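So, chain A:
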Amino acid sequence: MANRITLNMITQRSIEEGVAMEKGKTTPEYFEACSIIEMHDDDVKALGLVPNQLVRVTSECGNVVVKTVKGRQSLYPGLAFIPQGVWANQVVPPRTQATGEPQYSGFPVTVEPVNGEKRKSALELVQGAVGMWRGDQ
Partner candidate 1 sequence: MSELIIRNGFVFDPLQGIRGDRMDIGIKDGKIVETSTLSAPRTIDAAGMTVMAGGVDIHSHVVGPKVNVGRLFRPEDKLFKSPHKSPTCSRMEMGSSVPSTFKTGYDYARMGYVFVNEAAMPPLHSPHVHEEIRDTPIIDNAAMPVFGNNWFTLEYLKNNEIENNAAYTAWLLRATRGFGIKVVNPGGSEAWGWGLNCVHIHDPVPYFDIAPAEIVKGLIETNEFLGLPHSVHLHCNNLGNPGNYTDTLDSLRLAEGYAPKNDFGRKQVMHVTHLQFHAYGGDSWGNVGARSKDIMDYVNAHDNITVDMGQVTLDETTTMTADGPFEHHLRAQNNLKWANVDVELETAAGVVPYIYSPKVKANTIQWAVGLELALLAKDPMRIFLTTDHPNAGPFTRYPRVIAWLMSRAARDATMKTFKWLDRTIDATSIDGIDRELDLYEIAQMTRAGPARALGLTHMYGGLAPGMDADVAVYALNPGDMPSDPAAIENAFSRCALLVKDGVVTVRDGEVVTEPAKRTIWVDVKVPENTQVQRDIYEHFLRHYSVKLDNYSLFEEHLHNSRVIEVDTTQ
Partner candidate 2 sequence: MKTVTLTLTNPPKLLLEGQNITPDNFAGKNTAEIATLDLWEGKQKIPLGKHFTVAGDGGATAAETKIVLRGDCTRVKRIGQQMTAGEIVIEGNADMYIGGWMQGGKIHVKGNVDSFCGIGMEGGELIVDGNAGCHLGSSPRGEWRGMKGGLIRVAGNVGSDTATFINGGTIIIGGDADIHVSTHGEGGTVVIKGDAKGRVGGQMVKGDIYVYGTIENPLPGFSMVGEVEQEVDGETALFAHHIGDLGERHPVSRGKTVYANLYTRL
């Protein structure tokens, strides 16, 4: 069992994200729809994860804590998925290959289990990044 593995990350829309986004990005629905990661069973096993376990995902430009879930839409081993949204964008590299488009799909990340840490809310992540987070109000 590995402490951490390197995976190829993609981030795309999910319908749960779509519905929750229209409801509001500060809602529990949005939080549950987007602060998750899907991986292939082999990779889940390799990390010794149990369902719903939190992991830290680290890319060249940041890290984020998300929950491991088993998605309906299967991936092949080595590929990982976080739905488009605030959590994914903590790790999406802003490099664009001079096209304007960030590297939303196909960037290396390491995934490792975390203990004693919580997932952060969308507001804490975004406001925190720009020094405007004032704690839970």
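In picking the candidates, the idea was that all candidates are chains of the complex that A comes from, given by their letters.
To be clear about the criterion, a contact is a pair of C-beta atoms (placed from the backbone, for glycine too) under 8 Å apart; a residue touches a chain by one contact, two chains touch by 3 or more; residues count from 1.
This one's a predicted model, so the numbers in the text were calculated from it and none came from an experiment.
*Asks:* Looking at this complex, which of 1 or 2 sits next to chain A and touches it?
*Replies:* Only one candidate touches chain A in this complex, namely 2.
*Asks:* Can you name the residues of chain A that touch candidate 2 in the complex?
*Replies:* Of all residues in chain A, those touching candidate 2 are 97-98.
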